[in-house]
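A single protein chain has been omitted; all remaining protein chains appear in their positions.
Naming follows writing order (A and B), and every chain is counted from residue 1.
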Amino acid sequence: MPRRHILRAQQFDMELLKTIFRRADQFAIWNEVPWMKETVRERCRGRVQVSLFYQPSTRTRISFGIAAHRLGIHVEPTENAREFSSAIKGESLEDTIRVLNAYEVDLIVLRHYEEGAAQRAAAVSSCPIINAGDGPGQHPTQALLDLYTIRQSHFEIDGITVVIGGDLTRGRTARSLAYLLSKYKDVRIIFVAPPELRMGSDVLDHLKEHGIAFAEHDVLEDVAPDADVVYWTRTQTEHPLDGIDDNALQARYCIDEHIIDIMKSDAIVMHPLPRNSEISTAIDGNLRAVYFRQAGNGVPVRMAAIEWTLGLL
Amino acid sequence: MPRRHILRAQQFDMELLKTIFRRADQFAIWNEVPWMKETVRERCRGRVQVSLFYQPSTRTRISFGIAAHRLGIHVEPTENAREFSSAIKGESLEDTIRVLNAYEVDLIVLRHYEEGAAQRAAAVSSCPIINAGDGPGQHPTQALLDLYTIRQSHFEIDGITVVIGGDLTRGRTARSLAYLLSKYKDVRIIFVAPPELRMGSDVLDHLKEHGIAFAEHDVLEDVAPDADVVYWTRTQTEHPLDGIDDNALQARYCIDEHIIDIMKSDAIVMHPLPRNSEISTAIDGNLRAVYFRQAGNGVPVRMAAIEWTLGLL
Partner (left out) sequence: MPRRHILRAQQFDMELLKTIFRRADQFAIWNEVPWMKETVRERCRGRVQVSLFYQPSTRTRISFGIAAHRLGIHVEPTENAREFSSAIKGESLEDTIRVLNAYEVDLIVLRHYEEGAAQRAAAVSSCPIINAGDGPGQHPTQALLDLYTIRQSHFEIDGITVVIGGDLTRGRTARSLAYLLSKYKDVRIIFVAPPELRMGSDVLDHLKEHGIAFAEHDVLEDVAPDADVVYWTRTQTEHPLDGIDDNALQARYCIDEHIIDIMKSDAIVMHPLPRNSEISTAIDGNLRAVYFRQAGNGVPVRMAAIEWTLGLL
């Protein structure tokens, strides 16, 4: 069997997506199916996962940690490898991976601040690498759980209309989701962003190539009533861009009670979290607001993803 | 069953204190009772505790970690959530709690730098919250283990005389202990502190209301012979107060061989640790110096407290 890394959202074909999502369906009812637990764990017993985080991400680390624990995998954590590890003594990422390989670990979950880091790690690793975010690059398991959440609400992804909005220049989750949606039939994407924060042309070109209908728009209010899914993202104020007043943007691009009221009754509002003011807490109780369920889906989806990398799926 | 949070020392009634302390008595002899281990663990198997520490506290984190491990609970640790988590991206504490709820964790042990944080977390959480210290506010499991340590030495808490001294303005453990002692009969409290670091009037008012006899004093030497318990605290030099020379205070308020010699033969010296020079290492070997045993009691008491939050006690 060739090594099974998870590096980019685009690597998954429809067949594999289905397999992972069906397995995630089983894991999603984990607490209701006690008899499943021992069987699942038995297959992973004794395996070791290293969570190698060169960039902090408590949320991602904890959801991978819980996923591994439920599977019976032991996790060696590293909360801030950039600052703490031998990286400060000049060790290359490749050497760190080679040393972990020498420890015979079974899986490396890597978060890094540089685009392409996961690809570089995979090129030398003798065990699977899961890319848990590489700088402005990809975060494929986030894309998987986003798609899984859409499927949970709409059952079929073919034919839906998805509004993707917010900070489309700096947000990698929006980019990855657009790539994944391009695999489905008759999907329509409407990008909503201020002119300064539009979706990159590489993604738009990819959609054109795959014959995906898309449009770009400035004002959410105009397109919200058409959406089956509104996927909203945070203005990444921690990566400032020249000439952009992030606070003003956040105020203009906010999902509040008015927006959710004009949406279809079965539409959903998603967000990769953390959110700032771009989603009003006033809508948290609305059934269409699924962003916390979406975050929760990270655990079953990552359980299935880990099983796949280990050749168990 | 209503959600069982542990937020404030005052929330425990006498009945519950007795229940927790009796259970802690069993856990205190953990290594001597091998047959108990599997029974205890079986009930918690598969449960997940998140130690969400926005403020570092190695000691508290490790004792909660060992307590959870002995109970068979898996811990997802976060050593410095304030710096590392999505908090730096502006996520509210409430949202972080909601995400952990979505991961279906069973328990959140929260340490935070702001007073009232645990209360805010509990207001939105669907799983129990244990307050492991909220800034200048409360640290209720520390108060429990303090009381447990007194009970270990004196059997009955009713009727004892407790000297509480040191930095009573900035020390939350001293405050919590005073609150808890007010539940017992005929307890006498003598506060010993320099005028600048006296116990807050809220605590004194509470004692008056509950008819607890108390006095305030400047000099430990004068009152040490009366004490059944001397509970001493550290000058919190990391939170400087205007016009106070902490080094001078520490030198004046020191428990040394002279002080311990004038204490009753069955009296005990307690300290929440860490200590600086306010307790001389020269008395460490004295049988009346119980502060390390007190720290060790953190494990069995927290085991019992965790069991209670999970509805197992």
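The rule is short, and it goes like this: contacts are C-beta pairs under 8 Å (C-beta built on N, C-alpha and C of every residue); 3 or more make two chains touch, one makes a residue touch a chain.
Note that the structure is a prediction, hence the values are computed from the model and not measured.
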Original post:
Quick one: which of A:10, A:26 or A:101 touches the chain that's been left out?
Top reply: A:101
**OP:** Based on the whole complex, identify which of B:24, B:93, B:283 or B:299 touches the chain you can't see.
**Re:** B:299
Subject >> Candidates A:50, A:193, A:207 or A:283 - the one touching the absent chain >> reply: A:50
Subject >> Contact footprint on subunit B, counting only the chain that is left out >> reply: 30-31, 37, 56-59, 62-63, 65-66, 69-70, 77, 79-80, 234, 237-238, 273-276, 284, 292-293, 295-296, 298-299
Original post:
Which subunit A residues would touch the chain omitted from the figure, given the whole complex?
Top reply: 46, 48, 50, 74, 76-81, 83-86, 88-91, 94-96, 98-105
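Quick note on the criterion: only the chains that are shown with their structure count from here on.
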**OP:** Determine the centre-to-centre distance between subunit A and subunit B, using the mean Cα coordinates as centres, and give it in whole Å.
**Re:** 40
